[in-house]
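To keep things clear, I will list the structure first and then write my remarks on it.
A single protein chain has been removed from this complex, and every other one stays in its place.
Letters A, B and C name the chains as they come in the text, with residue numbers starting at 1 for each one.
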Amino acid sequence: MLKDLFGGKSKYVTVERKKRSEEKGNEHKEDSDKKEMPDDLWTKCKSCKQIIFNKKLAKSLKICPECGSYFRLTAAERLSLLVDDEKFEEYDADLQAENPLDFPDYEQKIDKYQEQTGLKEAVITGIGEMNGWQVSLAVIDSRFLMGSMNSVVGEKVTRAIERALEKELPLVIVSGGGGGARMYEGMLSLMQMAKTSAALKRLDQAGGLFISVLTDPTYGGISASFASLGDVNLAEPQAKIGFAGPRVIKQTINRDLPEGFQTAEFLLEHGMIDKVVERADLKDVIARIIDIHKLRGGENNGTE
Amino acid sequence: MLKDLFGGKSKYVTVERKKRSEEKGNEHKEDSDKKEMPDDLWTKCKSCKQIIFNKKLAKSLKICPECGSYFRLTAAERLSLLVDDEKFEEYDADLQAENPLDFPDYEQKIDKYQEQTGLKEAVITGIGEMNGWQVSLAVIDSRFLMGSMNSVVGEKVTRAIERALEKELPLVIVSGGGGGARMYEGMLSLMQMAKTSAALKRLDQAGGLFISVLTDPTYGGISASFASLGDVNLAEPQAKIGFAGPRVIKQTINRDLPEGFQTAEFLLEHGMIDKVVERADLKDVIARIIDIHKLRGGENNGTE
Amino acid sequence: MAQNNNLEFEKPLIELEEKITELTKFMEERDINLTDEIERLETRANRLREEIYSELEPWQILKIARHVERPTTMDYINLICDDFIELHGDRNFGDDQALIGGIGKIDNLPVTIVGHQKGKETKDNIKRNFGMAHPEGYRKALRLMKQAEKFNRPIIALVNTPGAYPGIGAEERGQAEAIAKNMMEMTGLEVPIIVVVIGEGGSGGALGIGVGDRVFMLEYTYYSVCSPEACAAILWKDSDKAKVAAKALKLTAKDLVDLGVIDDIIAEPPGGAHKDYKRSADLLKEKLIQEINQLERLETAELLENRYNKFRTMGYIKKEAEEQIDESIENCG
Partner (left out) sequence: MAQNNNLEFEKPLIELEEKITELTKFMEERDINLTDEIERLETRANRLREEIYSELEPWQILKIARHVERPTTMDYINLICDDFIELHGDRNFGDDQALIGGIGKIDNLPVTIVGHQKGKETKDNIKRNFGMAHPEGYRKALRLMKQAEKFNRPIIALVNTPGAYPGIGAEERGQAEAIAKNMMEMTGLEVPIIVVVIGEGGSGGALGIGVGDRVFMLEYTYYSVCSPEACAAILWKDSDKAKVAAKALKLTAKDLVDLGVIDDIIAEPPGGAHKDYKRSADLLKEKLIQEINQLERLETAELLENRYNKFRTMGYIKKEAEEQIDESIENCG
């Protein structure tokens, strides 16, 4: 079944999104899907350089059938993978960035990425069902300004955390933005790290469950805030995860980085990750964790 | 003043000990002092091999005036160093070991060490004043069966912890026993680790202050229980501190140990010790720490 | 099962069993009826086994406890849990494979399980460091146990270690601190904790996950302040006297029930847990469920008070000394 989730057209469009109809841009969505998976029939694997038919790639959940490399997923694709059919209600879809610093060219950047991705910002949040369990979800989209955290991303993630707290739902955040805190909003971006971490403290104190899913890439302001703070930290194989970018580290220490540095497997070995989970197993593993947690204390929201 | 604490005869005998008169053995005490500092006039430094007049050694607080090595102190000498004149009341002085396992030769060992040291067991506990602050104290004596922990040591330390809790006093434990848990009482010795740690948890939860002072040597069952659990861990310079003994480690890994391994300075560097404190400064540093802690919340027990 | 895994003291039994196998084969090949004879021999073998196992010496129990084929923590977990997810890492330094943990369900009861993990063959055993944990192992266990407390899950700790690892890295990262901290924190965890020694209970390395409301030992395990070999070497400069030390140290389940160190013994199948994994796991599971159910009826305050008193009262002190104190009270009266 999972194999069928990725069609030539993203299954995501069939996932019900609150306020979806209010958006201009289902066309934008389609556009972007086309950019992600162009109409031409194949994609070249960055790792093994093999040419792979897009249909085959979709069937393998965007994992290279030749070498096993994981391709990045858009937030929409990720949701298709994680959420039961039609069982996702988006929240705060309309929140958009300001330019509080009057940073040169920031508005144009936002416009461009909105155009390209069909998203208003770098995260989609909402409530979805996973194997019947109701979950408060946030999924970063790495295409939108490198999935960097600005005021809107921080606000949406914080609201997703508060939603979990208020409705007593498990919280699942899929982090896969490379950019850390977004420069264009300066310190306001940085402060989203404190804001989201503070919200997680409240959830923690209330006994809420937070499963953090680290996907490629998770760095900087995102890895150094909510992404590292799961009760359970899961990661996709090969995902690059770290605080400082490899280039900065290389420059600083002036030597080459070890093989496998900053991969999910490296973090597992160094005690930062609870479990590395194959893409195809992710939904089930999350649901099983929720199941083990929810039988006691909390009410069973699931259908199984 | 501190320089005068170590006379040819230990100042300790002038420290008031509750139930002291009930003990047979002030003579034993004198005997043992003589053994520690023999009537012959000099001692050879184990480190620099220099011959040092005992009077000079006493003046330098048993620190080699030639090379700066720290000689071990008896519990009595330690108390002389830490406690204000005449301000120590000993508790539980009469507690003595059983031989619950019927371990071969254990009674004889106990008899021998009681004879040698004038102590009933490897720890002296009580309430003393340090620069005017009332403190619950426990001091291990490494001469008594290597200062190892048995039922009596565990019980006396636990009572010292409970005394701190009950009377709302700061707790200071000076650990300097090499032997860890005492084999002759088998698992009953091991369980004193759990017992003392449990008592410390209660003290901690009640907001009590525990200053652990690690002196040479602190290993095994003592380092792996109360000695490591101070709110503040102080250590004397050069003191050997560790979990496993260097011989065992060497045997296991089959290579030489690095220079300075398992010294107080090594532990400081590796984050286990708050501060390495010279013997002459120990009393004042402890009193200053108590002072900073006691001004708020607790009542000021001190005279200054 | 490889020959070299045989227990020495089972030799007569093993020889008899070999004879039975031979005879059975012979009977089948030659079509001669030896059923009666074989049956009689089997009865004999059972009696012999019972005899051997009814009067095992401490050093023999030690051998069973250390048997390479003995079920490991993971073996028990797989047989006991309906679902189990291993969770890794101390979120500080590393993931210790000698001390594992995770969350699971036993008959729909969510639990957190931590335990020392040994390997079965050399490669696995090296990865598992022969069940000798580093500080990061103890810290992972503590992290998982604190999470159990947050989510109100009982904790099961399965002890099976020759001891905490004595090495440079272990000392550098605070082996002593890690063990001490665990004991201290386990005292305060507001969920039931059940500790079971399933093989070797080696000293501080065992106790680092050994504080609980109930402490059990499987029938053929040991729990000791130090290994009999080390004890003999230290006391008598003669590690050949390990058998004597094994006796003197009172390290068997029976001894430790008598001394008040453990609460109860969990029976093993005849010949030891490694002879029947399933049955061993069933016996363990039954006990766990029964005890968890009992403990869950207690209020948290009572649970913690009982746990404290359990360890608080351990130890023996000379009677005269205590009486002397009583006397002085009488003198006052």
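Note that in this section contacts are C-beta pairs under 8 Å (C-beta built on N, C-alpha and C of every residue); 3 or more make two chains touch, one makes a residue touch a chain.
Given the structure is predicted, the values throughout are model-derived calculations rather than measurements.
Judged over the whole assembly, touch between the missing chain and the shown ones holds for A, B, C.
For the chain missing from the display, the contacting residue among A:80, A:117, A:192 or A:215 is A:192, taking the whole complex into account. Annotation for subunit C: contacts to the undisplayed chain at residues 91-93, 135, 139, 173-174, 177, 181.
Interface with the hidden chain, as seen from subunit A, comprises residues 94-98, 100-101, 103-104, 120, 150-152, 154-155, 158, 180-183, 185-195, 197-202, 204-205, 220-221, 223-229, 241-245, 248-249, 252-253, 257-258, 261-262, 266, 270-272. Take subunit B: the residues that touch the chain left off the picture are 204, 207, 209, 231-232, 268-275, 285, 288-289, 291-293, 295-297.
Methods note: only the chains that are shown with their structure count from here on.
Viewed as a network of touching protein chains, the structure reduces to a simple linear path. Averaged C-alpha coordinates give centres for subunit A and subunit B that are 55 Å from one another. Within subunit B, not a single residue touches two or more of the remaining chains.
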